[in-house]
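Right, I'll just put the structure down here and ask away after.
All protein chains but one are shown at their positions in the complex.
For chain A:
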Amino acid sequence: MHEAILELNIPFREPMVIYKNEFQGSGNGPLISLVSGMHGDEISGMYLLSRLAAFLDRVERGLEPYYTLEGTVRLIPVVNVPGVNFATRNWPFDGTDINRMFPGYDQGETTQRIADGILQATVDSHYAFDVHGSNEQFFEIPHLRMFSPTEEDLRLAPYLRCHYLLRRELTPLYKTQLSYQWKESGISPYILMLGVARRIDDDLVETLYQGLIDFMLATAVLAGPPPAPPLQPPTFGRNHTHLVLSRTAGIFRPTVTAGTMLRKGELLGQIVNVLSGQVEEEVRAPASGLLASIRSYPLVYEKELLARLFTAEENPSGAADVWYQEQ
């Protein structure tokens, strides 16, 4: 069922509508909401939700004979409508990051109204997903981010087939995000992070698509064949993080791909001087562990983040919780 959750007049043209696509099952199963497209350039998440919509439509029409919908699935694939249309991450008019405007305010600035609309449209959920991609500069293997997960959250997380679970520390910044407001409202928030902005990675989307169907089976939103046996993903936090920073500026050429296990000292890539063409730095793994993300945008500043690596053992130097804050 397509339904407008927020309509907003746009200067000099037709109104903008944020839609939800809701599938209501026959039983008393829980309500799960999935939101994507808060950033207009994070396309993989939108594609993931559109795949789910097509699947649920087939379930509804009896074309997926093994599955029945017991609960309700609410999909909100596009929040930043003009951002998606103009291929910009933030609200195009004033550059506001909508995911910094929560809880929002229905009488406030435009993006506060949007934030309020999204929160109000999802606040009755039992489970809620905010699906993001990385920004343009970084490739992230699919992972799940959580603040203070409950035991139930940790029991369900493995069904999603993410490569790892990241425990984020609560900093002032996160209080203005949708997921924090869900948590405040008593909903378990799941932040899915995958790929890189501005493109679709079919393999990642396929993995999470299967993972979300399993999650819905495990939470009795969906009835059907038993989900794949879940594999507990490793859990990392700030103390397991190793950051790889550039020591020079230039063109970064990686020699490994994200998701691989690296040994300490192994070559990650090179930084080449633009003018001379000389290799100015050989970038090596600072520890043995999982290469979780690597720079996709090739130009780098000095002292710039090139890769993030997680180790099973705690990092004694206690790496700071340094991230691209817009992620």
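What to note about this one:
Assume contacts are C-beta pairs under 8 Å (C-beta built on N, C-alpha and C of every residue); 3 or more make two chains touch, one makes a residue touch a chain; residues count from 1.
The rule we apply is simple: contacts and distances are computed from a predicted model.
When the unshown chain is looked up in UniProt, the name that turns up among "ABC transporter permease", "Succinylglutamate desuccinylase", "Fluoride-specific ion channel FluC" or "VWA containing CoxE family protein" is "Succinylglutamate desuccinylase". Checked against the full complex, the candidates A:87, A:154 or A:299 give a single residue touching the omitted chain, namely A:299. Touch with the hidden chain on the side of chain A covers residues 8-12, 89, 93-95, 100, 107-113, 172-173, 175-176, 243, 245, 248-251, 273-275, 299-305, 319-320, 322, 324-326.
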